[in-house]
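Omission of a single protein chain aside, the complex is shown with its protein chains in their original locations.
After this line comes chain A, so read on.
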Amino acid sequence: MSDNGVGLRPVKELVALSPGVKARLGRALALGALGGAGAVAGYVCVAMAVGELFTADRSAGVLAWWAGGAFGCLIVSLAARWLAEQVAHRASYDLEVVLRTELADALAAMPLGVVWRTGAGRIKKIVQDDVAALHNVVADAVPFFGAVAAQPIAALLALGVVQWKLLLVALLVLPVATVSFSLMARDHTAQRARYNQAAEDVTTAVVEFVQGMPVVRTFDDGRTSFRRFGAAVTAFTDAVGAWTATSRRASAFNQLVIVPLPTLLVLAATSVPMLAAGWIEPGELVLGLLIGAMPIESISPLMHLTNYVNDSKAGAVRVSELLAEPPLPEPEYPREPQGASVSLRGVTFRYTEGRGAPVLDDVTIDVPEGTVCALVGPSGSGKSTVARLIPRFHDVDSGAVLVGGVDVREMASEVLLRHVALVFQDPFLVSGTVAENIRLARADATDDEIIAVAKAAAVHDFVVGELSDGYQTQVGERGGKLSGGQRQRITIARAMLSDAPVVVLDEATAFADPESESAIHEAVARLTAGRTVIVIAHRLATITGVDQIVVLDGGRVVERGRHADLVTSGGRYSKLWARHEQAASWGLAGNRVQEVIA
């Protein structure tokens, strides 16, 4: 029943990942069933006690026995339900940890490019919220399903044993329940999909409205954004209105029949002639009234539960999808890089797995050990992609990326990442102290080593001079208590501590904070000294002295050489250089405006 009504397969697949949890949920289900059956037994005892009162020689002893039985059943039922809840909840909490750890593993194994394209926000939602949403099904619904399944069966059995005629009457209402169940299921998926779409649209509109609000408000008075928001809200309202209009009759029917009173009325009405004819005893009627409505009553909470179960299901699908991301293949016999050269050999790459135009098309670049190579080109030319392929964020479609003369696919990713330091995402800090953040690169580093790299990365001065607790200062979540430039220098210190012989650096992010630019420059200079460096260059002035400039355009290498040669060659680079000179001399000219007016 639960399977057809709510389709739990995605959730079940996740539960199956942990056999221990699965077994415990089985126990919870059984305990829930025991609880449900126990409650029925309790009612039977009560009815028996009442029945005993009708007999001519009613005995206090028998009565006490039944009352004791009722109490015993009550205790058993409550204890079983309590245990079922506890077992299911604990299993569910354990499952959360299991799944989150699995997800963390999957994230570590999949290409970093895929991880970052998915985005931290979305991953957070999956690892945290979607996994937590499973709780609704696993912890809340499992014991409940046990009880829901056991209660009607036990109730009907008890009725059959005590008085089969009443069982027949109670069974009369079952077709009604079946009809109502099929009504509930009818057109379910289509309706749900329509509603979900509207709900998703409204969420998007809300996000857009809220996020855009501070910016848009200083811009216009928010009229346009408000109109867009209003349109989505109205669309949602209409979609829900349309859905409820078509489903209200079925829902109303359910609400009217999936309640105990109609069943009790039928039982009462049929029992008048049966009692008169002496077919049944009054005590049996009491039992009928106490448990006869149970089969139908146990359905009604299912209606409330459906929404929560659907949330869980949607979450389970997202969790499974992330778990199913193919991992980056690790080599069977990993090799170690020999030296610190970097080369791309005829690399062709697409983000879209074989389809569409390649982002890199037959790119060959050789960066000898200890030299600096600058990648230059307009946005979309492929320079960031080159930088991402070196630490193997993705695998190439054809050709090869070599670090230390070894194909990166033949290296353990741990070894590769230890060999290549990256300074091209937002400076990444963990919540903890300054020292912990630097030590991330090498857990066994001594304090002296940390201070040494901190000095080299221009971190030491502000740590000692500005931070209250020096190296033990807490940096806040993601380093929020520090300025952008300070965060950047700490990540540079970390890269130094790791002592990776290859450095990949994005100038734009490396120098994101104009206010501490000169300090960052010193830090970068010390980091890159003596290492192989690949830099994504934006301001051409900084790279005039590098060993090699590679100019990319449309995914191909169009020029390469040293600054002095390229600038005179009259090619693509010399045009970029001319533009650069123009940009550097730009300034907002207030006086000129005045002159024009005057």
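Everything that follows uses one rule, which is that a contact is a pair of C-beta atoms (placed from the backbone, for glycine too) under 8 Å apart; a residue touches a chain by one contact, two chains touch by 3 or more; residues count from 1.
Just so we're on the same page, contacts and distances are computed from a predicted model.
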item: Hidden chain of the complex, named as in its UniProt record, picked from "Yersiniabactin ABC transporter ATP-binding/permease protein YbtQ", "Cytochrome aa3 subunit 3", "RNA polymerase sigma factor" or "Methylated-DNA--[protein]-cysteine S-methyltransferase"; value: "Yersiniabactin ABC transporter ATP-binding/permease protein YbtQ"
item: Identified contact with the non-displayed chain, of A:268, A:400, A:452 or A:558; value: A:268
item: Residue of A:19, A:175, A:241 or A:570 touching the missing chain in the full complex; value: A:241
